[in-house]
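All protein chains but one are shown at their positions in the complex.
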């Protein structure tokens, strides 16, 4: 009774509720996952430390854990029957330190049934890396673009493509990056239309929204 | 030569470039609109004062001006041939003072060829107004949800629907609303997944992104 | 002599002084509690770690400790003789991570002699949870509404009820929640009248004020 | 149809809806007031300039306008039949420049049927002014305490009385007062329990909440 | 005697003192310019309104005024004898609204004797505009890169060239651009080395520093 | 009755109350001055516009007005009988735009009976100007050091002298000076001991405190 | 050679240089203390952890360490010959958690030769504690007033006394105290003249300045 699982959600929203693991014990996470399991479908718990994950998986071996993204998950079984012509969700990130957030987005989208393509370490300080991807970029339904520091990558990507860009600022950086504020503000002020922004380090939210778009 | 019209854009992006009117003279706006006219299609200039608009429309009577939204526009001629089954873009706003930003979003989406439905003054302090719209909400492809002050409306809407919510914080409010920061932060921290945020007062950006999604 | 107990307070204010445990040693907390004991009545010390609490309770076994709320307390003996028709203090919280702050408020009100009702995990992303409580909400004298992240719950509650709402922002969240600033600003900008706000994570202050109101 | 009057509110909340005049035309304010008039009871519109007020009163001569508080109002007719023993709402302010906000609070409480007592220019730099009021302070149900600059007055008042203090920070000041932030933060951090805070310059919200408390 | 002209400076620094026009009267600006004229060489006064400039030029017709950059100036007479092989200072800006700041930088560099090349409206939302300039970029000694909104241009330029980039954030933008803070933070966090930043809208400072570098 | 003159103050504090003119009408200022006149001694009203001052002086011709400092004043008659050996209050400012704040400080100190010496436009970008004053600096009791922009002057002065430095940040500057925040923070972080800071643009407060020190 | 001891200082300033211990090793602190010892007089090193202090005192047993204030010191030998009529430095603090900062101030003043009186835990929530000190307050030359949370104490003290108040905000508090910002802003905006402020937690700077004043 410490938590009210929102069983309506998967009806109302098409997707199941997702557990926010921060500040919950392994036992609490396990109980909510088990309650949700009865409702069927894919499962996801974010922001779970490896210690808690080990504990949870001991009692629920059906699940996987990704240590970089810090998520416990079980992919959507319908994922495999997806029509091959379906457009992908593409996840790009600027630097190699943004990887954990990018992976949280990528796995979220996979759990929700998407085909995901990853293009990492393609920041704007070496543009040739991004420009060489132009052809691949054309086959996506939506882009999750992850960047810390100055957060310029989403603007540049949005200037090259014709579909929605979900920008994710990360807390990577130091000094005047202010834990992701610099990247967040850069993305909110993007001079390229077609960009919307989620919270700092919120890979989950971006992967979720990109999935919604790809499912249309 | 004060401005380089991005003729590639309508090829690359599917949509034409849009003029940011702030800080440009009526003459400059007119010249860019005329240059773009040669490229054909819908036209849009945002953040244009009524004085400048009057001046521009004198020389280019084909255009319309909306005084609330402060935009000069010509709608997409293809708009009328749109399949009737197509899902709409819905624009909701919390208070009547948010109307200018909501209209900027709505007209942008119309210019880009969407069917737009408006639900205004449905803020969370009187929930019955929103709850009575449930049926209508089901027929949208995407939602633009506009709110100032505490910016709670997008979370509540996202909790009721199954499609993407583009949240637009407005600078409406006083004191600790800090010109829209309170609403912006509220929206970025939405506890309902499926929400992404654009800049404060950026109705244009939200209408543009919602159109991209509705066109998928 | 490191602290001057404000013995006047319980005369002046109706309620006894409460100890702010942060930065005080177990020994100091114990001494102040013993000094206050002589003055009679209920006792409360907030922000006490479990290590310090164990130390204090060893020498003063009459007291209780709540590990979630991190308070040492002894309830108001008059609490039990309270007229049954008396309106309650209700404590609501948005997510299960807000529980420690909600409990600090609830126990404070109980110590000061109130009947307290708790409704937890009823955030705005799943409105049906709150809407199903309408009848219960009608029997309160005052509401303590606790929420982190975007802090929208107090506005929605205030729109449903006819009595004072004391809003408590929590530091639950990450990124642009900025340790509770997002929730704090949301609450200060509530578009529903009848809301006032206390400091981030200040469950104590909210429980105290709600008790004052319920005692009128 | 630019606004949906919340006719439910006066049932749900006990008090009628109040018009936020900022950004509405005189004509819009008049229309909403007329719509509300049909519902009966007291009337209030805040943040109305004198130009708009003159226009509105021309067509609705039954109303009054207060130029300091910038409100249009009609007091609660029931106000006069109030039992004389009823506790008052007291409004205190620190400096003479805080008067407009204090008056907004005072008139709001009067419109909602309260007996209001005003004590102005009693800031903490000259404590004798406040200390000489001790006897008067004892007869209130609730206090609205208004202060700009460092905002210390609510803490000092709360230390002297036994009933709820609603603190209102004002934007009076310059430099590091940051338009009321200094006062707001001071009040949120009050070391005297029994204080809750409303938005900067929100005299209305404080008067409303104090009335709710006095009506208990 | 309201101002102490720093006659040492042109000896110590190689360049003459420059007048900051903001908050000085036309008469004061004129007097300082005349005092400096005796010391010989180029002259520059920044942040001068057109009204003041008209007044000053009436009494000192030898000077020029640029209405966009808001500077009064007389170019370095040695400018014309400069060796033709000398590398230029290049001034780039992202949008056409950044032009006033870009021109302040360009004219400053010209006054200090540099050959200046201007590339305006080459922002990152349409990368082809910048990529087509690659050859021209190779002939500069230093770059002044001016951008508002997200301020991404300096990072992209620095990734393409081998010489110092002086980044100038501008106050162009709205909402979460916060008067240039977004651009400033973006530039300070540039992930491309070889970038340093001056104050928001400080075209003068950037033109000055670029000249120092080009003179080495 | 809009204001309670603090007649106790001149007994308690040694100095009379000073009127804060912002937000008071000419008539209100006049009335308070007249009330204070009965109490005798020097008079001072700060932040008075020239229009209001003209009005006030018409009815109270005994007073003076300084248009730069924006103060109405009557100097302490005892000023002239002061022992000549008494140490002075010295007011230094960094740039000529800081003059209004410096003059507010200087006149305040003169009204309170001090001998004041002014050293203006001696900022740290041209150190020789300050270094040449070393001998004069030795004869002060206290220093008021006024600076905008980076606010470095107080640190440098404090490193040269042996008596208290009262630092006054000014709102002079643009961009990242943030209306005086940069100067304020610089001064609070001064690495030279012997510096304390007053509010941005608060020349009055600094002149008052320096007078207190010089009177010891 | 990692540090240049400023031997001039004690000549220039009257007081010796003081060591800022943060970020220096025990060995470095010891070496600087030994270098200064040769120059004679009192000694002070601030922000020294107990581990480092133990190490230093092992090699320099002549020194003392105060664990609350975290300072190593040797008092001014002249302290004892001070004329008994000399006015004291008084150190007041609001809550018992402010004690470490208050002690840093008090010991600094003692090291510099002052007679120091301490009045702790006299915050504004219980005014009688301060009001009962009025007589004692009259015998000081200067006041160091230390407070966290809302930082109201300096204003109230300055309203009661006739000599300089040096206000020290502390980082004590939580939530919207923002590590001392709330207290800092409150103090900068003090409506009582005669107050100047030092950095958050800078007891040293306040004690030093108060000593300078008391030595006049």
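In order of appearance the chains are A, B, C, D, E, F and G, and numbering begins at 1 in each one.
We take it that contacts are C-beta pairs under 8 Å (C-beta built on N, C-alpha and C of every residue); 3 or more make two chains touch, one makes a residue touch a chain.
These figures come from a predicted structure and were not determined experimentally.
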*Of A:22, A:37, A:66 or A:121, which residue touches the hidden chain?*
A:121
_Residue, one of A:95, A:186 or A:205, that touches the chain absent here_ = A:95
*Touching residues (missing chain, whole complex) on chain G*: 2-4, 6, 8-9, 20, 22-24, 28, 169, 171, 179-181, 184, 199-202
*Absent-chain interface as seen on chain F, which is shown*: 94-95, 123-127, 131, 149-152, 155-156, 158-160, 173, 175-178, 181-183, 185-192
_Residue by residue, what part of chain E touches the chain that was omitted?_
12-15, 18, 141, 159-164, 166, 184, 188-189, 193-200, 204-206, 208-209, 212-213, 216
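Everything below uses one rule, namely that only the chains that are shown with their structure count from here on.
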_E-F or D-G, whichever has more C-beta pairs in contact_ = D-G
*Which integer distance in Å separates the CA centroid of chain A from that of chain E?*
42
*asked:* Among all residues of chain A, which ones touch two or more of the remaining chains?
replied: 159-160, 181, 184, 188-189, 199-200
